[in-house]
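The following block contains the structure, expressed as structure tokens.
One chain of protein is taken out of this complex; the other chains stay put.
Now for chain A:
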């Protein structure tokens, strides 16, 4: 673990040196899940090596290297424009000459990523499935375009999609999924494979429709808390992003208005004698100052993207809670059903009706059932009860398994989150520092000009 920490440290330094390098965050993400796996196995340092070796990322180098605008016909034969992303993979199968092995590449569009993610979240309900980058630009400030085809947006999405693939590929569970491998490597027939494997898609829609209505009687406290946490996390990050966009907007204004000094100083300098030169060159520094904000805020968008990922992660976390709730609900329904059957059976056997029922009324009014009828009813009920007990046992086992797996997963996720966000905060602080330094530099230059006036 010491090594891992050292490595991260090195990456932080790297990050500071190459702040403008867009690819840096993914490199970081690619590296980090190594230790996630540690947590997954038993939470102790150094013991996760085996799982680590098995994760897909060790065997395959993955890049989303290009985005391309395309036009085609959609399902209803309408002309549509979309962006396709080039996924490049290279096998790293332990050979020493890995560098030379050929690149495989294929194009996927955003909707296919969505399908993949949907498939993963249905197939692995206990996993906090990494989120996709936003479909439409959100939390934008005036200078940013909300257009889906905007090159900056497409570029940020490319980075986000690559990050998604790397996260899945390094996930201890998801990385072993065959459909995922096919997504990366199999140009044709992938969708069919998904459709075949994914018979449970309906379950997901059921989940959505039930979500609002059903109430679990005995909720698991841990999941209730987790759900509460994801709600709050989502609300706080979205608030943060909203205000950050406004902050960026204002900051942009402050810098750009300074640019006006550039022009007026230069015009003023034309009518001054001794002061002219100083004013003229100070005006130039004001232009530099105004222009510097573009890069600063462009960089800051990456920080916003990092936060956005966790905004969407909150939703993924909540999905796990919902699935648990659904499972718990089914479990409770089965138990309830079983209990009522047991009661019916008992009533028939003893002939007593504990509670007033319509059935009791009708039997009184229209005479008793024959003993044969009663016998067969009891028999049927007993069979059903046995079945129900069996089913309940299975459901209970499933539920326990789900809780166990999801809890491991959630612990893993929390570690990943803490690490990622700390890195994000560091890079944010580093950005602020570089902004301050730029500011000091420009104003020092300007001061020199002024003092020569």
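The working rule: contacts are C-beta pairs under 8 Å (C-beta built on N, C-alpha and C of every residue); 3 or more make two chains touch, one makes a residue touch a chain; residues count from 1.
We adopt the following convention: contacts and distances are computed from a predicted model.
The protein name that UniProt records for the chain not on display, among "Sorting nexin-30", "Putative tRNA(Adenine(34)) deaminase", "Ribonuclease P protein subunit p20" or "pyruvate dehydrogenase (acetyl-transferring)", is "Sorting nexin-30". Only one residue from A:85, A:261, A:313 or A:413 touches the chain missing from this view: A:261. Considering the full assembly, A:440 is the residue among A:103, A:380 or A:440 that touches the omitted chain.
In the complete complex, the residue from A:67, A:87, A:173 or A:237 that touches the missing chain is A:237.
In the full complex, the hidden chain is touched by chain A at residues 1, 5, 8-9, 12, 45, 229, 232-233, 236-237, 239-240, 243-244, 246-247, 249-251, 253-254, 257-258, 260-261, 264, 267-268, 271, 274-275, 278, 282, 417-419, 421-422, 425-426, 428-430, 432-433, 436-437, 439-440, 443-444, 446-447, 450-451, 453.
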